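All protein chains of the complex are present and in place, except for one that has been dropped.
Right after this comes subunit A.
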Amino acid sequence: MLDLNIPATTSTPCIRTDTARGVLHMSGDSYPENAFEFFQPVLDWVQAYLGDSSLPLQLDIGLLYLNTSSIRIMMDIFDSAEEAFVAGRDIRLVWHYQPENERVAELAEEFSEDCSFPFEIMAYTG
């Protein structure tokens, strides 16, 4: 499975996947012009990873601002993760935020409402 390594721009987040370790990392601001096009490789990776193996998946999130389409896509990704978790998969998510930006934590909290898998919201330290 091909891993993704997309560097951040001012309007799109940094995206990295590590199939060997089962990690999907997304961080930064996300307001791409065409969010569905931008995130399609990520959605594909998630579908393939969840479909091809039964290994654990860790979502490593450090997203700041999300436009509406990006929120929608995150909800889709988390739904897929939730489905896999309910089916017995080891899924966990950590949402990192800067302690001075408490709003990010509040919004991560909103996302966590429909997720029953471990969903941690953690301030970066140091």
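The rule is short, and it goes like this: a contact is a pair of C-beta atoms (placed from the backbone, for glycine too) under 8 Å apart; a residue touches a chain by one contact, two chains touch by 3 or more; residues count from 1.
The working rule: contacts and distances are computed from a predicted model.
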Exercise. Given the options "Heme exporter protein D", "diguanylate cyclase", "cytochrome-c oxidase" or "Sugar ABC transporter ATP-binding protein", which would UniProt use as the protein name of the unshown chain?
Worked result: "diguanylate cyclase"
Exercise. For the full complex, which residue in A:Asp44, A:Glu83 or A:Asp114 touches the chain that was left out?
Worked result: A:Asp114
Exercise. Of the residues A:Glu33, A:Glu83, A:Glu106 or A:Glu120, which one touches the chain left out of the display?
Worked result: A:Glu106
For this session: With the missing chain put back, which residues of subunit A would touch it? List them for me.
Result: 65-68, 71-72, 75, 103, 106-107, 110-111, 113-114
